[in-house]
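The structure is given below, and queries will be raised subsequently.
On to subunit A.
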Amino acid sequence: MALTAQNVTIRFGGVVAVNGMALDAAPGEIVGLIGPNGAGKTTFVNCICGTYRPNAGTALWLGRELLGLSPHALLKLGVARTFQNVASLHDLTVLDIAKLGAAARGDAGSARSGGFFGSEKALEAELTETLLRPLYLADVAHTPIQTLPYGRRKAADLARALAAQPQLLLLDEPVAGLTSQEGMAMAAVIRGVRDRFGCAVIMVEHKMDVVMSTCDRIAVMAAGSKIFEGLPDAVQSDPEVRRVYLGEPG
Partner candidate 1 sequence: MGTRRLLLALAVAAVLIALSLLLGRFGAYLVRAVAIAGIGALSLNLLIGYCGQISFAQGALLGVGAYVAGNLGNAGVDGVLALLGAGVATAAIGALIGLPALRLRGLYFAIATLAAQAILEYLFKMLEPFTGGVSGLVIRQPAFFGVPVASDQVSAAVSVLVLLIAWLALTRLTRTNLGRAFLVVRESEVVAKGMGIDVARTKAWAFAISGFVAGIAGGLIGFAARLASPEAFTLDLSADYIAMIIVGGLGSWAGPLVGAAFVVLLPEAIQRVGEAFDIANLLSALRELAFGLLIILFLIFEPRGLSSLLPRLRWAQPRRRGAAPSLGEPGGAAVATKGGERP
Partner candidate 2 sequence: MKKRILGALFAAGVAAAAAPSRAADLTICAWGTITGPDALVNGMAYGTRDYFEFLNQFRGGIAGNKVNTLLLDGRYKLDEELKIYRRCVDQENAVYVNGWSTGSVNALKDQIGGDGVPFMTDSFASQVLDPEKLPYIFMAGPTYEQQMIIALRDLKQKGGKRVVLMHADNEYGRGPVSVVRQSGIIPKLGLELVDTVEFRYDAQDLTGQLLRVKSRNPDMVYIQSSAPQALVTLRDAAKVGLPARLFIGNMYDISPTIPEQLGPAAEGFRAIQIYAQFGEEIPAMKDIEAFKAKNKIAKEDIYYMKGWLQGTAMSAAIGNAIQKSGGKVPSDLKAFRKLVRDEMEALRDVNTGGITPPLNYADHQGSTQARIAEIKDGKYAVAGEWIDAR
């Protein structure tokens, strides 16, 4: 396994938000993380990608401990994430956002930012061709992100994460707020990303149809702990999952 997280625990005051959570993911695999609201899914992701510092646990990525590293350091190790809500970044264009992502990967890039004096033309062309076009963003490359519809903003956020050329990609509700048509398109993009870059993907999501059709494996969280892990088909038939998650009486 490329990522192996074990016993991840974080407390806020007296509340245990994530309790002994374990999860792993292999390159080229899309792992879905589902669960009811407040189950601790996003908090878990935040722990893995450096936003929160968990109270206990380990998360090994290619043999290195991730927990406690800053997002900045994590990006250098090839760990990138997207956000549930895309921040409002008034002035930045789609291309700007992508460049920010590319900048974060550090020395790994082929065409780097030109710095203060140089030109960024080469970088722009590369990003447009390899990222924006596959994400259907090439036509809005120079449009301020604020003026785009929600779905395209999420795509831009994904482009930013991908520009860092991650090997582990954490997606926080990538299709939330999108229409179901947009959602399916995004799901296709995510699969395409996996196929193309071969990265491991962990995806927090509510929309079951997207999860079912996209993920290779699914973990279910409730009240901070994992209650199930298995193939998509098995999830829906598990009685415990049906009870806590789908609301059926046990």
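The rule we apply is simple: a residue touches a chain if its C-beta (ideal position, glycine included) is under 8 Å from a C-beta of that chain, and two chains touch if they have at least 3 such contacts; residues count from 1.
Candidates were picked such that all candidates are chains of the complex that A comes from, given by their letters.
Values in this document were obtained by computation on a predicted structure and should not be read as measured data.
Checking the candidates 1 or 2 against subunit A in this complex, the single touching one is 1. Interface residues of subunit A facing candidate 1 in the complex, by the touch rule stated above, are 49-51, 70-72, 74-75, 80-81, 83, 87-92, 96, 99-101, 103-104, 113, 115-116, 120, 144, 146-147, 160, 164.
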